[in-house]
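This structure is in C-alpha cells; I'll ask about it shortly.
A single protein chain has been omitted; all remaining protein chains appear in their positions.
Read from first to last, the chains carry the letters A and B; within each, the first residue is number 1.
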Amino acid sequence: MTDSLTLPPAAPAPGAARPPGLPRLLPAAGAVPVDLRAHLARHGPLRHAGGPGRLVAEVAAAGLTGRGGAAFPLARKLAAAAEARPAPLVAGNGAEGEPASSKDGSLLWISPHLVLDGLQLAAEAAGSRTAVLYVRRNQRLHGRLAQAIAERAAAGIDAARVDLVPAPDRFLAGEESALVTRLTGKPARPAYRPVRGLPRLAPGRTALVQNVETLAHLALIARYGAAWFRLAGTEAEPGSMLATLHLADGRTSVTEVPLGIGLADLLGLDPRAADPGGDSVPSAGGPVRAVLVGGYHGVWLPPAEAARLPLANAALRPLGAAVGAGVVAALPAGRCGLAETARVARYLALESAGQCGPCFNGLPRIAAALDHLAGPRPGQRARADLERWAGLVAGRGACHHPDGSVRFIRSALRVFAAEAGLHDRGRCTGTGPEPFLPLPAGRPASDADWS
Amino acid sequence: MTGITSTTALWYASRATGVVTMLLLTAVLLLGILVNRQGRIPGLPSFAVTGLHRNVSLLAVAFLAIHVITAIVDPYVTIGLAAAVFPFVAGYRPFWLGLGAISLDLIAALMVTSLARARMSRRAWRGIHWLAYAAWPLAVVHSLGSSSDARGGLVLGVLAGCVLAVAAALAWRLSRAAREIPRAARAAAILSHMSARKADLR
Partner (left out) sequence: MEKLRVNPVACAGHGACAELLPELITLDEWGYPIVADQPVPHGLRRAARRAVSSCPALALALSRVA
C-alpha cells in the first residue's frame, strides 16, 4: 500500500458561477474531511421512512444512474437485488482504477459517511446484513475509512457490517466482474459474463455493485427526496456529479457539477476569442489543443466542438463519447496529442489482464504502432497495421478494456489527423517532452500485482 | 494331447487384454498431456489430438471390460463381480486386484464425467479429470502384482516402456508449464517484442 495520499483540491469549475444547491456531496467550504458529528449535524440521521420498497420507488422517481461510468439506472439494480434469493452481497466500488480520475478518492476522504449511509441503504434494500467497501490500496485512506466505520459502530447506527477490501492498483481493478472476482479471494481480473443481470459471486449467490459516488447520492435522496434531487441536472439526466478536471495549465481539481453543464463552463473555454487560423481555443488554463472527455476509455474532441457540448450522455453518445466517470481534460497547445495518446495506449496495453488472446496480443501491437505514428516519418504500414489490429480487437475480450482503448485511440487519430500529417513530413507541434496526461509508474508483472 | 481348455483360454485372454489395456491407458495419458499443452502430432490437424484422446480412451475402456469379464467368468480363480469394483475382496491376490478395482472405479468416474461434460461446471470436470494421474499408476502396480507374467520378459519390458514414456511426457509437460509467461506479463512481453522489431513496422 502507498502511504501518501495526494488529492486534487475540491474547487468550483472555473467558468461557471456556483450553481444553486451545490455542492451536495462535498462540504461547501473547502475540502475538510467531515466526521460523523458534522455529517449528522448537516444532514440529520438516516431516515428509513417507509422501508426499502419506498426507497426504490423514490430512487426511480429521482432517476439516479450509476456514477461509475456505465450510467445504469440504480432503481432497476436495487429492484433486482431486492428480489434475488439469497440476498446479494452489497459492494461499494471505490477502486477508481482510472489514473485521471480522483473523484472517488476525494469523496471517500472528505465525505465517507455519505458513502457509508448509501451502503447501508443498499444493503437494506437487498436484504443483506453484510456489505463490502472496495477501495484502492492506500494506508491513509483505509485508516480514515476504518475509523469512520468504527465511529458508526460505536454510535450503533449501522444495521449491516461493513468490511474494507483493498483493491489492487490496476486500471481494471474497478471493473465490475474484476471486483467480484477479487471478493472471492482471487486476483482482480475481469470474468467472462455471458448472462446479464447481477454478477455471480458464487454458485447461487450474486452481488450488487455500486460506485461510491452513486451510494452518496442515494444517501441524500433518502433524506431529501426525488424532487430535491431533480433540482439539478437535466430532465433526462438528473442530479449532480463529481467531475475531475485537468486544466491546460496543469491544475487538477475535483468539482461537483450539475449534469448538462457546458464543457465550455467546466474548462472556461472561449471559442469566440480563438484565433481563426489557429487550431487552439483559449481556456481558463491557457490555449487548448483538444479536449478529452470520459478518461482513457473516452474520446478526444476538437476544442471548438467541445465548447458547444454539455456534460450529458444525450449529447455525447451520438458522437461516440460518454460522460463516463466524469474525467474532463484540456490538452494544452504545444503538446503533441499523438505522443500523449501513445503513452496512454502503452499504459492501457500493459494493464491488460492477459486473459483474452485478442486483447493481450492486439493492444500492445496497437500501442507500438501508435508509438511509431507519434514519431517522425512513420510510414504507411504503421497506420494500416493499427487499423487492422483495432478491428480485430474490439468486442473480442471478456470485458470492455479492448473496446474502450480502441475507441480512445481511434478518436485521437481523428482529432489529431493534422498532427499526423505533420509527422509524415518530419515535424511536430509538441514543444516539450514533459508528459501531460497522468499515468502511474511501474507495470504489473505477476499475480501479486493483481491481488 | 494336453488341450488348451476353455478355462485356460479365458485366463490367457484376461492376461492378454490386461496388457493391451495397460498400453492403451498409457496412450490415453500421453495424448491427454498433449491435449493439455496444446501439442500437435506431426502431420495431423489439431482437432485430431482431442479426437484420438477420446477414441483411444473408449477403446481402452472396451478392453478393460473384456479384461475384467474374462477374469470373473474364468473359474480357475475366484474373482467375483464385486471384486471388480470393491477393492480387496477377491479370492485371488486380493491386494493387487484391489488396486485394479480402485483404478477401475476412477476410470469409470472419468468416463461418466467426460460423457456428461456439457452438463458440469468446468472446474468440477477438471477436478475429477485430475484423478487420471491416480488411476494410471494404480493400473501399473496392479499389473506388476496380479500375475506372474510381470516377473520377467516381454510383459515387464512393456510395463517399463509405459512408465518411461509417461515419465518423459510429464517432464515435458512440467518444463513447458514452467516456461509459460504468466498472464500478468503477457502484454508486456509482446510490447517488448514489438519494440525489438521496431524496424519491421516501417
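Criterion: contacts are C-beta pairs under 8 Å (C-beta built on N, C-alpha and C of every residue); 3 or more make two chains touch, one makes a residue touch a chain.
Bear in mind the structure is a predicted one, so any value in this text is a computation, not a measurement.
Interchain touches from the omitted chain, evaluated on the whole complex, reach A, B. The residue from A:Pro302, A:Pro358, A:Gly375 or A:Pro438 that touches the chain not shown here is A:Pro358.
Residues of chain A that touch the chain left out of the display are 190-192, 194, 355-359, 361-362, 392, 396-398.
Interface residues of chain B facing the missing partner chain: 35-36, 38, 45-47, 49-51, 117-118, 122, 125.
We adopt the following convention: only the chains that are shown with their structure count from here on.
The distance from the centre of chain A to the centre of chain B, with each centre set as the mean of the Cα atoms, comes to 52 Å.
Across the complex, chain A is touched by residues 121, 182-188, 190-191, 194-195, 198, 201-202 of chain B. On the chain A side of its complex with chain B, the touching residues are 189, 203, 346, 349-355, 359-361, 363-365, 367-369, 372, 378-379, 381-382, 385, 443-447, 449-450.
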